[in-house]
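Shown here: the complex without one of its protein chains, the others still in place.
Presenting chain A:
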Amino acid sequence: MASLRLFSTNHHQSLLLPSSFSSKTLVSSSPRFVKSPSRRSQIQSVLQFNRKPELAGETPRIVVITSGKGGVGKTTTTANVGLSLARYGFSVVAIDADLGLRNLDLLLGLENRVNYTVVEVLNGDCRLDQALVRDKRWSNFELLCISKPRSKLPMGFGGKALEWLVDALKTRPEGSPDFIIIDCPAGIDAGFITAITPANEAVLVTTPDITALRDADRVTGLLECDGIRDIKMIVNRVRTDMIRGEDMMSVLDVQEMLGLSLLGVIPEDSEVIRSTNRGFPLVLNKPPTLAGLAFEQAAWRLVEQDSMKAVMVEEEPKKRGFFSFFGG
């Protein structure tokens, strides 16, 4: 049995994993980020302003977003990262592989436009292009649901069906998508097995609590057994106030326990719930919220196959002057 070190000695107050701060800021080995020592270039290297990310790896990149534990934010991550990629100009197909409890269409506000699913495509009730729901906000983003809530997927070719879908998307007339993002269901049941079948890389979403971490470690082990080696981690729902009070594990503690590269850190944000209820993903908010910014940064690093080499640690709140009471 695996022995998870659940208690770490160093409690950092790390919250937001900023951008691919990696060698680009601290070591400054990449010239495209740090072109000049000016302030603006430095902050651009930290927050990655005003530059389209360069796509790394072979297309289509097939990424499965999984966690093991439910309710940690897989679907939210899929929606926001997917739309962020679309905003960066990449063609994205998001597949909701949650067979029993699909919700990605709700988060994207596309629930009224899902008429056909993969099950209908398999049965020959529709073609694949008819089952793809194109987002009107970003036309290079398409949603594909694998089944309707009450229908059952024939598992005889469940995993194969996703591989056929990927092949069909590669050869479609309008061109292969740059990203195929698969929203994996919770657990390690038949839905999980189906979802990870065509994936080349995985994004593990977890929260900084021991239940999610144990499941995440298990799922990581299963993914590695299945041959998926490129696994990165998103730590979701991070609360700096609890980290400061040592009531929550810090991001660096989580990383130390799982031993995975960091793709992003998403702070706890009430806007996530609001955006979910409105069917309007967080990254489309203007101005973006803190969590939306973090999702954007995670999507950026996903494009460039980068990982975080530094985290953002919250400082003490700024002391306000006496005259701030009077509006100064």
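In this section, a residue touches a chain if its C-beta (ideal position, glycine included) is under 8 Å from a C-beta of that chain, and two chains touch if they have at least 3 such contacts; residues count from 1.
Basically, contacts and distances are computed from a predicted model.
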Undepicted complex member, UniProt protein name, chosen from "RuvB-like helicase", "[RNA-polymerase]-subunit kinase", "Multiple chloroplast division site 1" or "Myotubularin phosphatase domain-containing protein": "Multiple chloroplast division site 1"
Residue of A:94, A:258 or A:272 in touch with the missing chain, whole complex considered: A:258
Chain not shown, touching residues in chain A: 1-3, 12, 14-16, 18, 21, 25-26, 39-40, 42-43, 46-52, 84, 87-89, 99-100, 121-130, 147, 151-161, 164-165, 167-168, 171-173, 190-191, 193, 196-197, 217-218, 220-222, 224-226, 240, 252, 255-256, 258-262, 274-275, 278, 280, 283-290, 293, 296, 308-318, 325-327
